[in-house]
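With one protein chain held back, the other chains of the complex are shown just where they sit.
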Amino acid sequence: MNEQLLRDLLLYLNNLGISSRTELLPSLLKAQKLFGYIPEEAIEIISEKLGVSQVEIYGVISFYSLLYVKPTADTVIRICTSPLCSQKGSHKIQKALQEKLGIKEGIPSTDGLFMVESVHCLGLCAHSPSALVNEIPICHISENKLDDLIEGKGSKPLARAFSDNPVLTSRFGTIEADSINDFIREDGFKGFIHALTLDQETIISNVKASGLLGRGGAAFPTGLKEESTAKDEAKEVYVICNADESEPGTFKDRVMLLNDPYSVLEGMLITAYAIGSHKGFIYIRGEYDQAQELFAKVLKNAEEKGYLGENILNSGFSFHVEIRSGAGAYICGEETALFESIEGKRGYPRNKPPYPVDSGVFGKPTDINNVETFSYISRIFGEKRDNSSTRLFCLSGDVKRAGLYELPFGIPLIELINDWGGGTKEDRKIKTIILGGASGSFVPEKYWDIPLDQKSLREAGLSMGSGVIMVFDETKEIPSILNDISSFFNHESCGKCYPCQLGSRKQHEIISRIHKSGPLPDDRDKLLDIGFTMKDASLCGLGQTASSAVLSAINLWPELFTAKGGPLQ
Amino acid sequence: MIGLFIDDIEVECDEEMTIMKAAESVGIEIPTICYHEKLTPPGLCRQCVVEVEGARVLLPSCVTKVREGMKVKTNSPRVQRVRKTILEMLAGSTDLSNAQGLQEQMKESGADSKRFDNSEKRVFPIKDDNPFYIRDYSKCIVCERCVQVCSEDIQFSYALTTSGRGYENRISTYYDKELPQTSCVFCGNCIDVCPTGALIARKESL
Partner (left out) sequence: MNTYDRIVRTTCPYCGVGCQLDLNIKDNSIISAIAPGNIAPNYGRLCVKGRFGTDFTHHKSRLKKPLIRKDLDVLPRIPCGIDGFREAEWEEALELAADRISNTYLKKGSSAFGTFCCAKATNEDNYLFQKFVRSVLKTNNIDHCARLCHAASVAGLQKALGSAAMSNSIGEMKDLELFIVTGSNTTETHPVISTFLREAVVKNGAKLIVIDPRKIELTGFAYLHLQQKPGTDVAVYQAMAHVIIKENLCNRDFIGKRTEGFQKYSETLDEFTPQWAEKISGVAAEKIIEAARLYAKAESAAIYWGMGISQSVHGTDNTLSIANLALMCGHLGRPGTGVNPLRGQNNVQGCSDSGGLPGVYPGYQNVSDPASKVKFEQVWNCELKDSAGLTTLEMSDAVGKGLISDFIIMGENPLMSEPDLNKAQKHFSELKNLIILDIFLNETGEYADIIFPAASFAEKEGTFTNSDRRVQLIRKAFDPPGEARADWEIINELAKRVERKTSQSPSSGFEFSSASDIWDEMADLVPAFSGISHKRIEKESGVHWPCPDKQHPGTPYLFADNFPRGKGLFNALTLRVESESTSTQYPYILSTGRVLYHWHGGTMTRRSVLDEICPEALLEMHPSDALKEGLSDNQMIRVSSPRGEISLKLKISDRSPEGVLFIPIHFAEASVNKLTNDLRDPEAKIPDYKICSVQVSSESD
């Protein structure tokens, strides 16, 4: 055991403002960084300092993919195996890499230099297949460039957006992301300063009037949330920005955070002021190292300039923001699981009610919104825009120009793909489109020209979730795509509730068998029962949507699931 | 007092009551797995779900409070399908041979215990590491009652946790150590609440 590292950990713990359970995940991530894993001695110190029992810490560590109780390696290479990357051959690349290094998945090389793991979606879907080498994202990896990959070299993700009338992305490329002066020059904080002149009710009614719906997936009216959180003035209230972005196919929040992070902070400030909150968190997924670093600078600069902290701009209003890093768990994007995670627990979603607006993090009313939602709030007050405007779309898959698009609501799906995305590569036929990511569903061909607005989609029984559009061309196979999707849920179900814990596994077992060797006579019935059970009885949104793709596929291509349908091509 | 309808029966009850308790008060019994009188209901097994008019999904009756005018169906086809499937998947994952309550529920709901037989079961060696009781986690359904008992619902001894994630969730000690090497005080309060016989007093297991 390295005594010096233990002392470093102790120093870190001693310097914590509060020594309570909420510091658990940060402390564990610190230990993980120091040691490359979390040794027993570290758990003991953390347990003692934070007053959390050792066994609970053990349970927490084992929940999060980025925390380890066994030594890892100097270089950990994580290959994305989510649908998009997988469909572009990431599994094969991973295998080749492992062979080259002479190691098995998840087991460090004997010299402790390398370890290879698969991960689910790194938010680099516009550049698949992709990987993470320690903290460094590498795009377009290939079997031919394994040496580069091992050294952490390769193409870096582009962080830009396409739009003909940019609102949310208007500052992209025109400012240095970390420069507060640039931001202010480009009308930054104008919305907040304006909001400071309004009373709280007016702010909330403005947000309501804007018609803004949350951009994290559930499309809940943002103003309503603010109103419910604000109603109880006596209590502590929290504002949380959900930047855990892990839905396969989603990368908008990463790009937003890397291009215009101050606008997100501004949205949080306005919200905090409106609901009387003095403390906020931004929960950024653990794989977004760069975004975390950048946001730390943003907070520091904002504080120095008087836009954050005590008595902001001499208004008497105080607000503090803390960055919390995720640790590798998709479920922690679910709001109540995120609260548990901030509280230092396993990321288990809570039964609702109580809803976050009544009892959120630390049991206090909490207004939690997505990155894009907050950024949008800053525009409502800065530029007096209403809801008729735009949203961010994450276009990925077999299109010529995969990437982030800011476009008006109501743009027809196929137009987005063809006119903006440049159509499919080599102008192949589109096999299928998935809206909403892994938790979304296949779009029947008759809806390929559907206008992308809430109403039309709802009527068609579709949902765009966090704005994900995944395009698969004719070279792809449905069972293979489904296999990637079911594998994702099998890996990411938190396991708290039975329908999803059991269903995600049974579903994956059946799908992967169908993928390998075709269906058995009762597979379809089983999948239907499992699917409806997950959808109807799961505790949280993960389980409730984990069978969407499968159920929609059964509907569209019943022959794939019936043994009589003959062998698969 | 508020009024609601459960299976078309008009029920009057306290507004703080759960649907499950309200149903009980008119003699309607809703099956449960994770719920235990002594413990904070975790609402995780979803065996107790009911159909509430206007609700998008089925709701767990053990933790959902009644509301004025609510219309509840405790045994609709949707509910039946879910209950049966959960039990079938459970039987396809775990050895339920000593779980009397669950076997009865399977019979009741017409669940086919062999339906998922060709799927991968969770099988572990028996843990026999102390003089008092035996842990056979092949029988464990991860209801987490034992963890609740050992931590903050009863004992505050903190010897058990759930480790892992998803289907890999397991009941574990600190680093999976043998019980005598942990903070376990062998109160056995966990045995009392274990519904499956995964935890069993040594003499009973003979």
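Chains here go by letter, A and B, matching the order in which they are written, and residues are numbered from 1 within each.
Everything that follows uses one rule, which is that a contact is a pair of C-beta atoms (placed from the backbone, for glycine too) under 8 Å apart; a residue touches a chain by one contact, two chains touch by 3 or more.
Keep in mind the model is a prediction, meaning the values are calculated, not measured.
Trainee: Kindly name the visible chains that come into contact with the excluded chain.
Mentor: Within the full complex, the chain not displayed touches B.
Trainee: Looking at B:24, B:168 or B:192, which residue reaches the missing chain?
Mentor: Final answer for the missing-chain contact: B:192.
Trainee: When the complex is taken as a whole, what residues of chain B touch the one chain not shown?
Mentor: Missing-chain contacts on chain B: residues 37-38, 98, 130-132, 152, 154-156, 180, 185-189, 191-192, 197, 200-206.
Keep this in mind: only the chains that are shown with their structure count from here on.
Trainee: With centres defined as the mean C-alpha position, give me the chain A-chain B separation in Å.
Mentor: 31
Trainee: Spell out the part of chain A that touches chain B in their complex, as residue ranges.
Mentor: Those in contact with chain B are residues 40, 53-56, 58-59, 62-63, 69, 329, 346, 351, 353, 490-499, 501-506, 509, 526, 529-530, 532-533, 535-539, 544.
Trainee: List the residues on chain B that touch chain A in their complex, please.
Mentor: The contact residues of chain B facing chain A are 33, 42-47, 49, 57-58, 60, 63, 65, 78, 81-82, 84-86, 88-90, 92-93, 115-116, 119-120, 142, 151, 158-169, 172-175, 182-183.
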